[in-house]
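These notes are about the structure you will find just below.
The other protein chains are all here in position, but one chain of the complex has been omitted.
Order as written gives the chain letters A, B and C; numbering starts at 1 within each chain.
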Amino acid sequence: MQRIINDPDRVVPEMVDGFVAAHPDIVKREGHERVVVRKDAPVAGKVGIVTGGGSGHKPAFVGYVGRNLVDAVAVGEIFSSPTAAAFAEAMRAADGGKGIACLYGNYAGDKMNVKMAAEDLEDDGIEVKTVIANDDVPSAPKDEREKRRGVAGEVLMWKVGGAKAALGGSLDEVIAAAQKAIDNTRSIGIGLSPCTIPSVGKPNFSIEPGKMEFGIGHHGEPGIKVMDLVSADEMAAMSLETILPDLPFNKGDEVVVLVSGLGATPIMELYIFYRKVHEILTGEKGMSVYRPYVGEYFTSLEMMGITLTVMKVDEELKQLIDLDCYSMGLRQEKLR
Amino acid sequence: MQRIINDPDRVVPEMVDGFVAAHPDIVKREGHERVVVRKDAPVAGKVGIVTGGGSGHKPAFVGYVGRNLVDAVAVGEIFSSPTAAAFAEAMRAADGGKGIACLYGNYAGDKMNVKMAAEDLEDDGIEVKTVIANDDVPSAPKDEREKRRGVAGEVLMWKVGGAKAALGGSLDEVIAAAQKAIDNTRSIGIGLSPCTIPSVGKPNFSIEPGKMEFGIGHHGEPGIKVMDLVSADEMAAMSLETILPDLPFNKGDEVVVLVSGLGATPIMELYIFYRKVHEILTGEKGMSVYRPYVGEYFTSLEMMGITLTVMKVDEELKQLIDLDCYSMGLRQEKLR
Amino acid sequence: MSESFANAAGGGIVAELAATMRENRDYLSEIDGAIGDGDHGINMVKGFDMAAERVEDGASFDEAFRTLGRTLVMEIGGSMGPLYGQFFRAMARQAKGVEQVDAPTFASMLEAAYEAIRELGDAKVGDKTLVDTLDPAIAAFKEATGTGAGFAEALDRMTEAAERGKDSTKDLVAKVGRSSRLGERSKGVLDAGATSCWLILRTTAEFVKRQL
Partner (left out) sequence: MSESFANAAGGGIVAELAATMRENRDYLSEIDGAIGDGDHGINMVKGFDMAAERVEDGASFDEAFRTLGRTLVMEIGGSMGPLYGQFFRAMARQAKGVEQVDAPTFASMLEAAYEAIRELGDAKVGDKTLVDTLDPAIAAFKEATGTGAGFAEALDRMTEAAERGKDSTKDLVAKVGRSSRLGERSKGVLDAGATSCWLILRTTAEFVKRQL
């Protein structure tokens, strides 16, 4: 395993140490060693935005702690849910008196741990509401949307929820905005190589050279099919053909697009892929791209691959997407 | 080759297309198809900051075009210098009437092409001065510093030069600041895997599993030695032991630290490495970290590996490093 | 041999469970490694050892289980933390306030534990999880007591059924959890959670029998 680590069982705490040392202007560690908190949290009178999940998806999750984004994150082991205690501490650290919006992904462990953490907080009289991201189209048919995984669309959910909270939204308003964001969002991933969890030491699945897994999940969950590697343009077209009819997105829609590498993909290739996505959306599909994001937003250790996320926006979502924000993984000024 | 491309010979123009489509708020393309220009360039009355180099190092070079950073970039083929024409066009596009500071790396092709471009501009009465980054310690002994390559320290050179120009510095002042930045900067890289130029189709060198190349260059240039893979902490310690005595950095110094992945390194590992760098610098070395940067700042396609850059700062450099900026690869608000 | 044991004297159970996990750590991780991520032994030992340290001297059977459950929920994370955590918390709840734990109490503890797992994890028999151990084990215990067997005898029936249930997972295709991503390729090896569940039930049965 060609990696830059010390003890494979200590990658997560050491990563958190390094992260907190590197971003003293944005985050602090508080209460629990697996909880990373926005430096000025709790913000009194603001709904607290909390998330969390397994590690190995940098910038997710800790990279989205920051101004107008997430207030506190519970950090799990690699690809493994954080503890209920970590979620509970994150919620407590984010509590500014207006309740907690816990915006996270649809994974069994996370659901169980969030549920128990929320019960804990509610025992203390702090209201917790949740939105569970399920933007990954390939992971279940449309009529079983509740089974779909949450993937890179979570970034847009945090952006929207974080902005709504920052603008003074009530807990119900924040939850409604985040829910609307994820309901309007569809994603898909393509994997070209596996990744290796350091404590395991061997790749978590295998892809033959010349093949790709279309519809792969963020932990290597199997996709729609393993097929011959195609060109970037074909990948873009196939991905759009899979996700656009699912919402459905229609001619005239304004969309936010997020393209993320899975970890090892050279950044230039993300732009080659985005080029075709942009061309198809604004060309034959007759849509307009309100704001594109291209970069490493939600990765899977050193997996080679790419994900595409499209969100349909209305006036409210546009306003929330446009709000400035400042975290390690997402820094933005007003576009317009 | 497991990659997301179309025609291997068209990765660069397609990347530029995608980049310009994805960042309409920051850049435009002007005059020459291999030139990327800051959206509001030329800025009248400001020294124009220009750079350029081979592609495959994203965010470098186009990712540093933006406010208070670089005004125009000449884009080369993968790992190959841009043409003199592209450099010349970039210079022309950046010309706000106060001259051009071309801040680039010490590579034979770039030097030749910049030289010819500068002669071209000077024929038109536009003054061009250059700073050639040579921060890579392993590439030549200290008494042959002029032979050393420019690596991730170029990011700090652009940050400083860009800020000086934005604050109204004259061409000589901008050149002096950028030169001071690079003179105060030392870097080193460690490679754990090779990378593949798409048009070549095979890895550009080889590293056996369990080995690493200490002191590797950004294109796979050989380093100080090939050795057994060591822990992240040891990598950090070895890297510091190599670069700190070279300036030398001393007890009490304030430094900016930049840790960059080479492309395929999971971001969490950059933080594990930074953790130890921070500990050693602020502990046994008795220095203080004025500002750390950890992320993908200067990569080598999908190479697995890491680079460490340390810059000693004085009051002027601190002020320039602190100035806000906004590009794809570097977005920053004032820390203090 | 009596038909019940004193709740107050049962606090040693967690130390014994922790010892079992330590003995089987590598084995459990190896099974998990074949179709999961290879950390089940590590996860279990980490949680049970932590809990064993926290169980106070002289703790009762239900208090020990409560400490174990809380520790797993709060400190282990992943899926196993909450699942086994709620499992032991539910058992503790049924035994709370009971002076003598008899077969009906034990049956209600098992049922509550099963209910907690089902509520949280939503796995069914045949999904290749610990439910494939738990479901037949509980059925066997109740069947035995229903047909006149004593507490000890019923515990033996439970352990045997648990082992058969565990073995049955070998030929199953994983439907939930991490190994479900392998589809058909998940066949041919035991499920790690089903194996640890069998070890938990067997160790508990042995412990209880020694208290009777």
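Assume a contact is a pair of C-beta atoms (placed from the backbone, for glycine too) under 8 Å apart; a residue touches a chain by one contact, two chains touch by 3 or more.
The shown structure was predicted, so the numbers you read here are calculated from the model rather than taken from an experiment.
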{"item": "Chains still shown that are in contact with the chain withheld from the display", "value": "B"}
{"item": "Residue of B:Pro59, B:Gly217 or B:Pro266 touching the missing chain in the full complex", "value": "B:Gly217"}
{"item": "Identified contact with the non-displayed chain, of B:Glu77, B:Asp246 or B:Asp322", "value": "B:Glu77"}
{"item": "Residue ranges of chain B at the interface with the undisplayed chain", "value": "9, 76-77, 79-86, 108-109, 112-113, 115-116, 197, 199-200, 204-205, 217, 219-222"}
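Operating definition for what follows: only the chains that are shown with their structure count from here on.
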{"item": "Topological distance between chain A and chain C, in contact steps", "value": "1"}
{"item": "Separation of chain A from chain C, taking each centre as the mean of its C-alpha atoms, in whole Å", "value": "34"}
{"item": "Chain centre separation (chain A, chain B; CA means) in Å", "value": "29"}
{"item": "Averaged-CA centre spacing for the pair chain C and chain B, given as whole angstrom", "value": "56"}
{"item": "Multi-partner residues of chain B (at least 2 other chains)", "value": "none"}
{"item": "Numbers and ranges of chain C residues touching at least 2 other chains", "value": "none"}
